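For this view, one protein chain was removed and the others were kept in their places.
In this document, chain identifiers A and B correspond to the written order of the chains, with residue numbering beginning at 1 in each.
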Amino acid sequence: MTYSTKFSRLIPAFILIVIFALLPKVARPYTMISLGSIFMYVVLTVSWALFSAPTHYISLASAAFFGLGIYAAAILGQKLPLPLFIFFGGFISFLLALLVGLSSLRLRGMYFTIFTFGLSELIRNFVQWWEVNETGTVGRWVIQVNPKMVYYAMLSIVLLTLGAAYFINRSKFGLAIRGIGESEEAADHIGINVNASKIIIFAVGTFFMGAAGATMATRWTYIDPSIAFNPLYSFMPVLMAIFGGMNQIFGQVLGATVLTLLADMLLTKFPYYYMLLYGIVLIIVILFLPGGLVGLKDKIMLWFKRKRQGYETT
Amino acid sequence: MDLSFFLDILIGGLIMGGLYALIAVGLSLQYGVARVLNVSHGEFIMLGAFATYSLYSLIGLNPILSLVVSGPAVFLIGFFIHNTLFKRLRKLSPSIEAFEGSSLLASFGLLFIIQNIALLFYGPDIRGYTYLDNMVDFFGSINAANRLVALLAAVVIGLVFYLFLFRARLGKAIRAAAQDVTTAQLMGVNIYWVLGLCFGLGALLAGLAGSLTSMMFEITPFMGLPYTIIAIIAVVLGGLGNILGSLIGGLILGLIGNIVMYIHPGLSLIAYYLIFLLLLLIKPTGILGK
Partner (left out) sequence: MNDKVKYSRLTACIALLVFLVGIPMASFAQTKDKIRFGTAIALSGPYAPGAKMTQTTVYDMWVSDVNAKGGIYLKSIDKRLPVELITYDDKSDVGTSVKLVEKLILEDKVDMVLAPWGTAANVAVGSIVNKYEYPFVLISCSSEKLREMIHTMPYCVAILNQPRDQGHDLVELLKEFGIKKVAIIYVADLHGIEFAGYTAPQLGIDGIEVSILKSYPLGVKDLSPILKQIKAAKVDALIGFSYPPDTWLITEQAKVLQLNPKVVYLSVGVAHPPYKYKFGAQTIEGVMGPGAWSLKTPYPGVRDFAERYTKRYNSEPDWWGGIITYSALQVYQQAIEKVGSLDHKKIANVFQTETFPTMMGPVKFVDGFNIQFPGNIGQWQKGNFEVIMPKDKRTAAPEFPKPPWPK
């Protein structure tokens, strides 16, 4: 790989970063809000896929980590500045993830998946119980933060997440993770510490989920356990990754972006039919592009190729 | 502690357990054989509930009799959906794993579609009817007649289903397909017909369970998802691919839920999930799983 190739690879990324950074100056105010939601789902999807895509262990615990971040913001938001409580949101999630990872080591496949779901629901019910009995309250207020700051915070988290995913992917660690995904036994034989690797990459992903939660909480201003630990935040990243193309970062980002935009558009244009239309889109895409939206590019290129070659070859 | 207290816990647990067992077995057929993790399972429950409600309100049809209508109706819907959507997906998928992923996405799509259709048709209003809400005294244990009837119905359905699976030729074909799809195919079983049948039967059980719940609980277009979750937990608890395991899983969930309610209602949900997680940790492949 030559020096120039390395650089030219990153140029599109730099251009995009600059565009997003300058956006608040030119775009309509609601765009920042809309992008905030997109960033949130991109973070959730990519950080979920960090662990679940290569290892094929589908985790349904994302809501627990996202929700913890939200609570970090609610509890610490008055006392700490924004970057700090966002960091804490991520850090607490990271710690919980280590515990979750350790406890679920024996489980495989769908058993692992439903175990993580059960864990997420346990945490939600526990926080609800705690709030009801120990704190005497159910909802909490979160401090309000300047929308521009929220935007930049989410943008930073997105960049960190994508950066982490990109570099882990290309590192030896990433190789080891993919090896584990192919065959845990073989990876173990080669000398990879399978358990430690799984737990670490799982926890790294959840850091970003927690940070995203802490940031978004400031937008919503009032939260309670059902809002914070909504199982939707566990299901949607899975849907979005499959929809966009689970095995590439670009697919994950695409899935999150397209589905969020689609939901937004349908919600406002077709308030009474949006679920129907959304469901139809999901089914049509998966019927014609079983590998996800990333397959669309290939299909289009194939179509162009056929056109160029003319109809003689058909 | 006298007999009536034990009976209270047992019967109460069996009533919910019976319902959960029905929906768990239904999902197990769909996942274990047809390999579709059908997250829209609960929506078929909802359809069954609405069917019974509509028949009862419009023509006064006895809810128990309506089982004869709601079951087959939902079966046909399930069969049709499988042999159009999932059959196509299966043919397109390069591997069974890819199929599981794409069918999961497709069943989410179904969830949204079915729910929206019900919403458009019935509106979001909360509905219910009363049927047999009288007291039945069984050795000191007091239960509602409609709940006991639901339990009885669940048992009967379960028995019929068992006989079908183990005695009827079609049932044997299903069990063969559950064991090994390829071999069954080689042995001359029309595989897509059997898979469709399984999926449809799964939907049938959901629809019947829905009809039964409509006697006891409120009906809305959004009632399905909590049941789907219970079904998934029960299937996993019992051991994937094992139909008997799913039945046991459902019964256990119902019983645990009830016992925990007696001991400390405030903590019941926490205890419920905690017990589930512990059971999984003790036996990571489910109770009857390999």
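Just so we're on the same page, contacts are C-beta pairs under 8 Å (C-beta built on N, C-alpha and C of every residue); 3 or more make two chains touch, one makes a residue touch a chain.
Because the structure is a prediction, the values reported are computed rather than measured.
Asker: Which of the visible chains would the unseen chain be in contact with across the whole complex?
Answerer: Its contacts among the visible chains are A, B.
Asker: Would you indicate which residue among B:A144, B:I191, B:L244 or B:L281 is in contact with the undisplayed chain?
Answerer: Touches the omitted chain: B:A144.
Asker: Using the touch definition up top, pick the residue from B:G60, B:P94 or B:P124 that touches the left-out chain.
Answerer: B:P124
Asker: Touching the hidden chain in the complete assembly: which of A:L99, A:V138 or A:L302 does that?
Answerer: Considering all chains, including the one not shown, the answer is A:V138.
Asker: Identify the residues of chain A touching the omitted chain, counting contacts across the whole complex.
Answerer: Interface residues of chain A facing the absent chain: 8-9, 12, 15-16, 19, 23, 26-31, 33-35, 37, 125, 128-129, 132, 136-139, 141, 144, 216, 219-224, 227, 230, 232, 250, 254, 257, 261, 267-268, 271-272, 274-275, 297.
Asker: Kindly note down the residues of chain B that lie in touch with the hidden chain.
Answerer: Considering the whole complex, chain B reaches the absent chain at 8, 12, 15-16, 115-116, 119, 123-130, 133-135, 142-145, 216-218, 220-222, 226, 257-258, 261-262, 265-266, 268-269.
By our rule, only the chains that are shown with their structure count from here on.
Asker: Report the inter-chain centroid distance for chain A and chain B in whole angstrom, where each centroid is the mean of the CA atoms.
Answerer: The answer is 31 Å.
Asker: So in the complex, which bits of chain B are touching chain A?
Answerer: Its residues touching chain A are 37, 85, 88-89, 92-93, 97-98, 101-102, 104-106, 108-113, 115-117, 119-120, 229, 232-233, 236, 240, 266-267, 269-270, 273-274, 276-277, 280-281, 284-286, 289.
Asker: If you look only at chain A, which of its residues touch chain B in the complex?
Answerer: 56, 103, 106-111, 114-115, 117-119, 121-122, 125-126, 129, 132-133, 235, 238-239, 242-243, 246, 272-276, 278-283, 286-287, 290-291
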